[in-house]
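Quick one: structure below, then a few questions.
Removed: one protein chain of the complex. Kept in place: all other protein chains.
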Amino acid sequence: MLSQLHIIPLLPLLSAAYLILAGRHHSRRVVHHVACMAVGAALLVSADAFFFALPALVESGGLTDVVGTWFASGDLRVDLALRMDALSGLMCLVVTFVGALIHIYSTGYMAHDEDYARFFAYLNLFCGAMLLLVLGDSLPVMFIGWEGVGLCSYLLIGFWYGEAANASAGKKAFITNRVGDLGFLIGMFLLFRAASTFDIPAIVDTARAGSATLTATLWWGQPVAFWAALFLFLGAAGKSAQIPLYVWLPDAMAGPTPVSALIHAATMVTAGVYMVARLGALYLLAPAALAVVAVVGALTALFAAVIAFAQNDFKKVLAYSTISQLGFMFVGVGTGNFAGGIFHLFTHAFFKAGLFLCAGSVMHAMAGSGDITRMGGLCRKLPWTTWVFRICWLAICGVPVFSGFFSKDAIVTGAFATEVFGPHLGWVGPAAGASLLAAALGTAFYMSRLYFLVFTGECRADPHTREHLHESPIEMVGPLLVLGLGALLAGVVGLPSGWPHGDLIGHWLAPAVGRSLEVSSGLEWRVMAGSTAIALAGIGLARLFFGGGAREPARRFVAALPRLVAVVRGKFFVDEIYQGLVVRPMRGLSRLLFLVVDRILIDRLLVGGWAVLVESMGRLLRLLQVGDVQRYLAVFAIGLAALVYVMARPATPSEVKIRVEGRNLAVELSDGEARPGKLDYGFDFDGDGREDVLGPTPSASWSYARPGRYRLRVRITDPQWNTSRTIERSIDIR
Amino acid sequence: MNPAAHSASLAEAIVFAILGAGVLAGGLMTITRRNPVSAVMSLVLSFAALAGLFATLSAHFLAVLQILVYAGAIMVLFVFVVMMVNREETTPVARQGLVMRAAGVLAAGYVFYRAAWLVGHERTLPLLAASATPPVKDFGTVASVGALLFSDFLFPFEAISLLLLVAVIGAVMLTRHFHESGPRVS
Partner (left out) sequence: MPTYAYILVSLALFFVGTAGVFLRRNALIVLMSVELQLAAGTLALLAFSRALGDQRGHVFAFFVMAIAAAEAAVGLAVVVSVFRTRRTTSLDEVNDLKG
């Protein structure tokens, strides 16, 4: 069972298939049992492999499983191969663990939904695809999972497709992802061209060896490795919601909250980070690409944090928070600190999923509303939720001891201390680090705002809702508690390397992503102190504005700087810009194509044209149908006569040999026929119309009296039919 | 060719000429008469002469059959129908598409001209030159043809009788009157 890695993605996929086909005929109990057991079993198998089989093999590349050959063409062969090494094993655990928790949560959250089976089917499908993505050993297999999670994202965001807005959100997610996917494909093909393989370990080895195919200059003076890495990062930016392809994530909050927790917090959006870490050796070969990753990550982290200041929907705040935190992760991998980025991915999975599930819990209590302006004082009615939220809140703010503190610091420290950039790009590390500190301040601020406005102070909801505020059932609170515990304790795997049991995750991941950087403890402590101060400052600032649920100070601020606030509230109008720059021209083009190509060219010309052609041919041919049998027979006779004429003529001679010697001429015809000697030949040499030589021989000669140009005519007669044929030649006599 | 038969050939030739002329003249008249009755009579003449030609070919059985069946039965049938349908035409030749038809006739003529030339050119071939009395003594008699009909060609013979039955039924069916009170044979 251990080497049967394919069971891990297979179980959820089979469950999904079954639920899609037959789910709606079963009771809810059966449905959620099947679904949860599928993911649970995947978790058990993953854990079994991870803890028992993997450690022995982790140095040599981990567990592998080849299911079969997907396709082979010429020298190329792509197998359906899975690999669990240090990195993919960790991801596998995260996906199955958080996935299982959210499945259990969903049994409570979606309990009153009609499409219960469909939801779990899609959720299982997602898990299967994500596992395929994580475990895939070659880029095409990973791409199957990549596309699969994109599909499931679309299906689940638009789960309540009855509302047009939800369907649009799903479309937006899918299409934006598609743009990124194009980048992924181009990068994949560039790598194939350089490394002649799609297998990830082979590519990584080629990169580690610094192969010339990868370092050769391609475009604009940059090597192949740079462009491949860049295009792949475009794919990552799409999937992981970085600038410029992040716009789908806030809209994706239209989906059910468990979806947001699983897909848009813990797993799918982290696929980009995972991919960069997996192909880390390639990125190390092109520091410029790493710089792009780091810069984009830093900018996104800051940008999204600012937007989150002005959001009034619980889930939207969390969405922008996710975008921002993903930026942190990309700074991590973008500064060569792959272990750091993955560490933050790990802790983020716990506290962000926890935050989202808390949101779900709150919205469940608020009868589906997520408007924080109408919340407040919920700590009294939702105690468990409030406690888990507090833990996750402090974790994300980076307050010491909580998990987020250690992972954020790992990244910031790694950014300042990085050595992957050369002299030209040396500024990238510290700049990214500084941006992240600013973003951390922002994070602390907006998350604390969220906390104060929702859980403290007086409740601002209407009386009816206030009466129905209640804590969530156990199937929702249970996973919450587990995640809260994780958010509290997960930091333990990434303690600073100087400490006892330090950098466990770094050591574990080393066979896959390389060794962690040695950082001076002085820098470590400085960063820790600084980030703690920043976290507390952010919380304090938020308390000033929103402490106890107050909204007056914020209102005064808004009044003081109306235009700035409008821009932030409008999310910097990025959606509007895209609408004008991309969507409208596309729509216009498509309309143009419709009117010109489809309506005119195809419908009128090609289709209608054929009809007109057929009709006119019909009309023409109808003229032949005179209805008069005698005329038909006459035509028959005419045809017969033509046939007889052609068949009865003597054949053209295959060769006409003319020999001129002075004034003497000799002509010889060779008869290709099988019937020699049955024809008469009449030769007219002098062009007078009378035949000078007659006879059955196909040759004759003549002496010309005078030089000049003569017309030689030979008449071949078939006496049997009394038909003849005339051959003419021009003769020059000198 | 049997030189001994040469002397009798003059009488033969005259007979042939008369009969042949009769056949062709009858045929020409058939196709040129305006009055259908005249046409029928001309055809009878043509068939009679043809029967004579058959006799000169030692096809005695068929000569008699020609008179009995063709000139007798078939032409009588034609006479009856002509009587029923007698209507003199204003123009004998069809008006529509005359050009096409004339062209067709000319084309047919061309074909026959070529065929005739071939026959004429190759008339010395044994096949085309033979005019001797045939090898078998009772060539073309009722007995010998009948013997063939009832031995080798029994099946077609029976089939022909079936065909004639079908034709009779067909003719009856085609000419029935259909009225309210049910079909009547006219």
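The chains carry the letters A and B, assigned in the order they are written, with residues numbered from 1 in each.
We adopt the following convention: contacts are C-beta pairs under 8 Å (C-beta built on N, C-alpha and C of every residue); 3 or more make two chains touch, one makes a residue touch a chain.
Remember, it's a predicted structure, so these values are computed and weren't measured experimentally.
A.B. asks: Under the stated touch rule, tell me which residues of subunit A contact the chain that is not displayed.
C.D. replies: The list for subunit A reads 622, 625-630, 633-634, 637.
A.B. asks: Which subunit B residues touch the hidden chain?
C.D. replies: 1, 9, 12-13, 16, 20, 23-24, 27-28, 30-31, 33, 36, 39-40, 43, 46-47, 50, 53-54, 56-59, 61-62, 65-66, 69-70, 73-74, 77-78, 81-82, 84-85, 87, 89, 91-96, 101-102, 104-105, 108-109, 112, 115-116, 119-120, 122-123, 126-131, 134-136, 139-140, 144-145, 148-149, 152-153, 156, 160, 163-164, 166-168, 170-172, 174-175
Definition applied: only the chains that are shown with their structure count from here on.
A.B. asks: If you average the CA atoms of subunit A and of subunit B, how many Å lie between those two points?
C.D. replies: So the centre of subunit A lies 88 Å away from the centre of subunit B.
A.B. asks: Considering only the defined contacts, which subunit B positions touch subunit A in the complex?
C.D. replies: Against subunit A, the touching part of subunit B is residues 94, 96-97, 100-101, 103-105, 107-108, 110-111, 114, 117-118, 121-122.
A.B. asks: Using the touch rule from the top, collect the residues of subunit A that touch subunit B in their complex.
C.D. replies: 626, 628, 630-631, 633-638, 640-642, 644-645, 648, 719-723
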